[in-house]
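One structure is given here, and the rest of the page talks about it.
Note that one protein chain is taken out, while the other chains of the complex remain in position.
Residue numbering begins at 1 within each chain, and the chains themselves are lettered A, B, C, D and E in the order written.
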């Protein structure tokens, strides 16, 4: 059903990503920002900080807090979503914060907070990976010192086959989804979630594929940042 | 439908106010208070302050905050209202706070707050104007220094005619509603909202009529305050 | 209906308690704890403190706050209860806090809070009395200095007869319920609520019966605490 | 202090009140068993189905009744329902804050509710429109306007008075003509507080602020007990409790008379 | 300052802006009666039934339209309904905080809503599916992405543009084929602020932060007035108000033209 002649319903090969477009530095007020289109996903990410964490009792005297907020616009899905956080977005905000904190030199900014805002404007499967990928570019655009630029991508299993970067339909009808985020230089795993049904062998295969996907996207991230700096120099 | 032989459904002339009754200093605990009946509206207003603004981080070191809270009792309307603020009352609280702040010498009370409580006990169109008018009397009763006593009134358009002080039915079936608040001495506009459909000429006419209404009510406000002072001297 | 041949539907005599089992010191993290089964009720109580009351502006410089929180697990009743406090549990938390505060030497711990957590895991009438009784044991287990160990029990009226310790059915179908908490040494009344219909004579009778019940339960509380200390010495 | 949970009296004032009490006196000159003047005004609102404004001394509470058509509870398919709420708006006291009801307001509403419910004041059996489907729900909303102590009795009395003049708004729901809400005999609430070994009825705010224990009892027309609420962290002896109830039976008779007089007046007028 | 209620400008900067205003100048070099460049992009989202992204200078607002089937209001059983919300997410400004809408966001949504509602922009009569039972509810959600002042005009324009390209999602509800949302002529909103005796159109953030009074008017295609909102604690004289409206009539014509051009473009493309 979801695969035909070795191709997927949208014509992609099993190891092929959807179309991705990344633009850095698109907002005026934010310290760093990124607009990302990934298949049908449209994501805006902004970074504010490092700035003083308030109220004071949340401050950590040894390092900066990394506080990501993943939010879906009410019109970003087919059935209108009530504004405000739900349980799903609370969980995604948490694992996203943790993944991003890993690469940031937070100990350089004691008592500070680094706020990462991820707004999903249009959603079509894989928004958490798209959000992390965009947030990473926004962090770099904001000049936040990081040991690497994180990047995220999912692999999954569809009609018994391990494939890269699921669409909505594949996510819903497929057998498994494995979103990960990595630090691409070292291939360390910053985020991993999985739901579905994978044998150990399939898991290994999917993990390898997702890492391959991450590395392709990491290039697009760097190109977007490069382009921003170039346009900055031209000005 | 709403006008017959030049008169309105309740028998009023186009430029005639509903019956208004104002009483100052009716509450024991409040620093200043006012009970006002205006047509079918029954409003209780109380003022507390100037007192220290808390929590401290909301304090303004240069002036007092003016914090009006417009609230409708759950039994004040035909269909029982759930207790607590809704979007409408939040907006009215905001524009009321702004209108009242205009005339108060807030710079005399840095770090303070002046709290204005407006409780609508019975509602019949025009509660925001009635609330501001009552709040102004309560402020004066509390001895808050003001450069003028604000007063509010609405004009509107009904059956193609500009009229003063709409009833519920006129508000609902009519073509426009223009509530304003003014500082009566200088005729400055402190609050203005409008919804409906007015040509520019009709707008000018309605504005003039509303100001005339305001000035009539300003007299009633002063009489109420006078009566309170007299009764105070008698005691 | 509810009484037959002088006995109640569950076979008890009018002045007979349901089966009660009390165990002290059952939790690892809490400073003091108690597990109590009383008829179909299963209650876990824990005490934390005295510890600094936070945020600071709630601190009382003359004494410790006693802050009891009565909570029903969502699965503790026949129809699943939404998690979180409702109006009933808010009231019970309030009167429970007040009853317990009475016997604690709060003036020994200025600026502190003593937190009492009462979780109803399974409910069958009389949970507030069961909660106070368990909380008192947890307070003693935590070593909080008290002038007496409070104890609670209800009497009521069923089929025209005053009886002790109502079941769910008796509570629902019966004519009155009178839960009380006392300091057993002095017989002072720490908590009293009543709803139903009692003549003054019936009230006196019910009060006497409830106090008798309290005193029986007080023995079980002491036995449970003794057992805990003994097992502690054996270790 | 109970309702506001803030604003402790200075210790000087506290000592003064204690000294007064020892001499059998109260801050406003009343005897221990004396209510402040009670004033009941009924039918004071237009949009409410019933209303009353009650003053006890400087304390003023407005009760408004609204009726709505709703579903019955599954276990009482042929009975109407009732719901009581209390608002303590910042208008009524410098200590009241806006926001959802605090524990003090919830306790107040629930105690008033119990008095009405347990004395079967509203004839809920007559409020069924369609068994199992549609019944009248009676909303009793207590709106405190001026807080100088003893909200329990003022609120209970306001609710009782407002229910006495409430109508069933059949016309609004196209169910025939409006008719009076069917009520029986109201409960009367009596509140005492204890401080410095004195137990006084109808506490004013100063007294509530130093009160150690509070006792409220709702009595029916036969002086039988329908609801009790003991509050605050102080205790009562068994004898004090018994005595409170006997004193309450005396006060309740007087207040009931007052309410009936007011009711009589209304009837004559209408 | 209005929306964020924080972040006061330094007094040096404040004095500088006041001095500029006295010389007839604005911080970004515009004249008092000059808008920043306006850019309208329509149909920018896939899941929304209609959408538009509007930039006025650096301010950027995204409007998304969603339609749902719901019950009509009891007093308008044959009309669809509309609901407008505004989100000011922390993404758009260092001063915006997460959480439920603050008064500034609520005022913004309500003013945009009034302009659309009072100009009868959406033909709600055509949104009835089953009288008294089922109608379309139009949700207008305003999502601020970059906040550099004048959210009122940017939001209103984004809503107007998004509604122009919205569809009724009949297919999703198995009600036939999708069709365009029936709209009439949009309202155009014009906002002025007053500071240092100057009244300027389309305030940027610096100007909003020192503004004493704000005036927003929504005009229909005949230049008639459909909604007004005066904001902030400063006042306007009667003449200033009248003058604002006349100036707005001029600006609204230009903005309307811009919107129509954008609309024309879209039509040609499709």
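Just so we're on the same page, a residue touches a chain if its C-beta (ideal position, glycine included) is under 8 Å from a C-beta of that chain, and two chains touch if they have at least 3 such contacts.
Here the structure is a predicted model, which means the values were calculated and not measured.
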{"item": "Visible contact partners (per top-of-document touch definition) of the missing chain", "value": "A, C"}
{"item": "Touch with the omitted chain, as defined above, among C:119, C:148 or C:173", "value": "C:119"}
{"item": "Residue in contact with the excluded chain [from C:9, C:77, C:146 or C:161]", "value": "C:77"}
{"item": "Residues of chain A (touch criterion as defined above) contacting the omitted chain", "value": "66, 87-88, 90-91, 93-95, 97-99, 101-102, 178, 183, 187-200, 203-204, 207, 211"}
{"item": "Missing-partner contacts on chain C, residue numbers", "value": "27-30, 40, 42, 44-46, 48, 51, 69, 71, 73-80, 83-85, 115, 117, 119, 121-124"}
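Here is the rule we go by: only the chains that are shown with their structure count from here on.
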{"item": "Partner chains that chain A and chain D have in common", "value": "none"}
{"item": "Of all other chains, the one whose Cα centre sits farthest from chain D", "value": "A"}
{"item": "Cα-centroid distance, chain A relative to chain C, in whole angstrom", "value": "51"}
{"item": "Inter-centroid spacing, chain E versus chain D (mean Cα positions, whole Å)", "value": "48"}
